[in-house]
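The complex appears here without one of its protein chains, the remainder shown in place.
Which chain is which? They are A, B and C, in the order written, and residues in each are numbered from 1.
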Amino acid sequence: MNDTMRASVLIEKGRIELETVPVPQVDRDQVLVEIAAVGVCGSDVHYFHEGRIGDFVVTAPMILGHEASGTIVAVGSEVSPDRIGERVAIEPQRACRVCEQCKHGRYNLCPFIEFYATPPIDGAFAQFQAIQADYAFPIPHSMSLEAAALCEPLSVGIWSNQKAGTGPGSRILITGAGPIGIVIAQVAKAFGATEIIVSDLAAERRAVALRFGATRVIDPLAEDVGTLGLEVDAFIDASGAAPAVRSGILAVKPAGRIVLVGMGADDVSLPVSRIQGRELILTGVFRYANTWPLAIELASSGRVDLDSLVTGRFGLSDVEGALAAAGNPATLKAIVEPGK
Amino acid sequence: MNDTMRASVLIEKGRIELETVPVPQVDRDQVLVEIAAVGVCGSDVHYFHEGRIGDFVVTAPMILGHEASGTIVAVGSEVSPDRIGERVAIEPQRACRVCEQCKHGRYNLCPFIEFYATPPIDGAFAQFQAIQADYAFPIPHSMSLEAAALCEPLSVGIWSNQKAGTGPGSRILITGAGPIGIVIAQVAKAFGATEIIVSDLAAERRAVALRFGATRVIDPLAEDVGTLGLEVDAFIDASGAAPAVRSGILAVKPAGRIVLVGMGADDVSLPVSRIQGRELILTGVFRYANTWPLAIELASSGRVDLDSLVTGRFGLSDVEGALAAAGNPATLKAIVEPGK
Amino acid sequence: MNDTMRASVLIEKGRIELETVPVPQVDRDQVLVEIAAVGVCGSDVHYFHEGRIGDFVVTAPMILGHEASGTIVAVGSEVSPDRIGERVAIEPQRACRVCEQCKHGRYNLCPFIEFYATPPIDGAFAQFQAIQADYAFPIPHSMSLEAAALCEPLSVGIWSNQKAGTGPGSRILITGAGPIGIVIAQVAKAFGATEIIVSDLAAERRAVALRFGATRVIDPLAEDVGTLGLEVDAFIDASGAAPAVRSGILAVKPAGRIVLVGMGADDVSLPVSRIQGRELILTGVFRYANTWPLAIELASSGRVDLDSLVTGRFGLSDVEGALAAAGNPATLKAIVEPGK
Partner (left out) sequence: MNDTMRASVLIEKGRIELETVPVPQVDRDQVLVEIAAVGVCGSDVHYFHEGRIGDFVVTAPMILGHEASGTIVAVGSEVSPDRIGERVAIEPQRACRVCEQCKHGRYNLCPFIEFYATPPIDGAFAQFQAIQADYAFPIPHSMSLEAAALCEPLSVGIWSNQKAGTGPGSRILITGAGPIGIVIAQVAKAFGATEIIVSDLAAERRAVALRFGATRVIDPLAEDVGTLGLEVDAFIDASGAAPAVRSGILAVKPAGRIVLVGMGADDVSLPVSRIQGRELILTGVFRYANTWPLAIELASSGRVDLDSLVTGRFGLSDVEGALAAAGNPATLKAIVEPGK
């Protein structure tokens, strides 16, 4: 195997170049994956344009991309060589495994966590990337490598619905019908929700939502979800928009739940007296924990449709094109295929 | 028994008068209690001065007071006459028992609930008041009727700590050291919390907190609880003050809980990105459910000290004095004793 | 309306007669239902043949039947007359609503509960029966009255799966493929379970299980579920057979759950060291609480198929025939139709 590979490197804010870089070293508990597909996430677009997300600042060249899949081509000393050749979905994080959060099963909250494409950790817009062996999940033959890559956003959908307590018969409100909102709706349906109400400003996105499980769509400019008497069991925001969050909270029935997924302003004015008077439970999600096995199960059994989310494919030399596409509201998922 | 009784009636905003009114009718499932003691709550003071709390408006004369105890003097047709003579603590609410919330055990969220001293339901600043038999809890001989009355604020403390998940070894932050904050601190200690950090602007209230279980007090003008690295398991706000809520949230460790007890502005700007990034769980309390048995247990066993909270006693003819006292920061609990 | 009606009365063990009896009185909070369909349960058969189930002994003539539906024809004083004409599924129990269990939302464990066809409470093998208004659940037009009656066994399936923690991706083992086992399997599928392994001695029952959601069936005479390495998330016994219970427990993975639904011997020898070594969680079900809304949702949306469970219909004059049919292993559900 060569020591070097091609990678799409974010040199600095607004500048991405295809470079030849060393193939990542494989630690004793890692596998090396030849990357097949990488979904483009809004955070990739944001890092490209802004050079930062909150406190995470790109100060040195870095490889973006964290929704990845591929084939194992090498293994560390403690990993069985039998795994070489496995097609895998990658959970793109590495927790310390010894802190209080890790030992309680909440490893996504590990203060020492490393995450693909979060400075200074490289992501997967490259020919190869390494990952801990237990975070590379084998997928069945029936599942495409694109779907495997999209187990990452699917995990956000699973985690959000688990926090929301979605189950058989649930009535769920989702604000925001971008790629994440669509995945959340699909998971809500797979979890048995019977009413899945999706709100979005864009008519085309509302139409997409109806294709992917929404039982009703709302145009927030025409109707206020907070005053329709929806009385949903749970509200999941995938917009990050303060007005959506505020209205959504008013739609939740007593003892219901609110899960904030979309990233928006650091501070948002919330109807606290309503949260108190109805004893609503509000939380947020930070990535996910232990979701890949279920993600693979949902995707491979057809209960969630990931392949249909792909609206464009790009080579490693055109990551900039992929990022531009991802910024287009008509795009659901742009995929980078390093081997293309 | 007479058909009439004396009661302190809120005629309109700012005007309370001692009147002779009919003794309440006792429904088949109720008991009639000769009221012994009634704690004065901030909500009583608020109704007196403002004539309303949020959507609840005093539009007709009403009797205030909902922290009550006394002795059963009559029973409805379905209640055993053996209960006459029982000294009881009153849980001052009446749920419908048939709605979804009631049947799931969350009767405090019953949309049809009636609550003492919430318009148009009369409270207990009177010689007698009726209550459902199962909401009149017998107390042991060792327990005073004043302590029995204060099982109501104690229930707020229990419910808050239950929502906060307070348990052995917990580290709890409480903002606001008024009567409710003090009770919350006492309950936190009784539940096994080992660090109970109480913040209040008033030095005398901080001193009181130290007497009632706080292990550390903070002057928010001198120190910002949000930047001290407290990393508490849970934060309970008993102040209703937006800056306290905001700072308190920043003091909570990942996966920790936030319980908003104090009533303040309807809308409050909250650090949503922190709630997301740490997956904090935020909720509020609306009264309580199923807390009286534990309240009586905690109070009668001495693990919570209610008697020492009483800082003044007033007769039925001086409810106005009691309300004035309750508005004084040096007061912990003013008690109205209708039989005095 | 007449004061009398026809009813099928269990006079004594082994003797059922069609009699003319008074129409039940309707309490202020009740509705009177003209019974349309009543499923026959194993407990009806047992009372008929044995005159008792455990401590419940038939000492006076009693009407059997507790899986019932019909149309409201009269209402009590506190119930809206608008409900007359509603097609309803009946939850056949009446809890006290004031005890500790009721007020915590576990009303099925109310020590004062009354239940249809459990001595001395009459059931529904009659033209009419009364029920509390909030236990008569309106059904949509799309749903048959037979399916409405079978919301009762469906509730057992829901409650069992809720106790088992069945959810998306779950692997569930069910022993016993009688009517209850079949309903449990259907609910497991509706709740998202991906492996539903059903064991039964009878080949025809195993075949039925495959039609209703089982992904694999096992003949316990040919294979021992305890040694196949199934490592299921949960095991639900619907057989009441001690060997099935024992083997099933050995099939559960660490931290998994065991739910005992089938009634068998009072005492059963269990592999306690396995329960300890894997920290398994074992419980049982006693009827159900708060399941009807979801039952109606699952049945009316087609995610659970109740109509296909009906294998025979009988008039009120042939309850004995219905009971005989229910005792036949080839029968899934015999239905008594009082209006036929």
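Here is the rule we go by: a contact is a pair of C-beta atoms (placed from the backbone, for glycine too) under 8 Å apart; a residue touches a chain by one contact, two chains touch by 3 or more.
In this text, all values refer to a predicted model and were calculated from it rather than measured experimentally.
Trainee: Hey, which of B:Leu173, B:Leu294, B:Leu323 or B:Val336 is the one touching the hidden chain?
Mentor: Of the listed residues, the one touching the omitted chain is B:Leu294.
Trainee: Which one touches the absent chain: C:Arg83, C:Arg216, C:Arg278 or C:Arg313?
Mentor: Considering all chains, including the one not shown, the answer is C:Arg278.
Trainee: Can you say which of B:Gly51, B:Gly76, B:Gly167 or B:Gly264 touches the chain missing from this structure?
Mentor: B:Gly167
Trainee: Considering the whole complex, which of C:Leu109, C:Leu210 or C:Ala324 touches the chain not shown?
Mentor: That would be C:Leu109, which touches the missing chain.
Trainee: I'm checking contacts with the chain that's been left out. Which of B:Pro22, B:Gly192 or B:Pro329 qualifies?
Mentor: In the full complex, the listed residue that touches the missing chain is B:Gly192.
Trainee: Give me the chain B residues in contact with the hidden chain, please.
Mentor: Touching the chain left out of view, chain B contributes residues 167-169, 190-192, 194, 293-294, 297-298, 301, 303.
Trainee: Which residues does chain C use to touch the chain missing from this display?
Mentor: Where chain C meets the chain not shown: residues 54, 101, 104, 106, 108-109, 111, 163, 245, 254-255, 260-261, 263-286.
Trainee: Residues on chain A that touch the omitted chain in the whole complex?
Mentor: Against the left-out chain, chain A lists 29, 97-100, 103-107, 132-134, 289-290, 293.
The criterion applied here is as follows: only the chains that are shown with their structure count from here on.
Trainee: Which integer distance in Å separates the CA centroid of chain B from that of chain C?
Mentor: 43
Trainee: Residues of chain B that contact two or more other chains, please.
Mentor: Counting only residues that touch two or more other chains, chain B contributes 104, 106.
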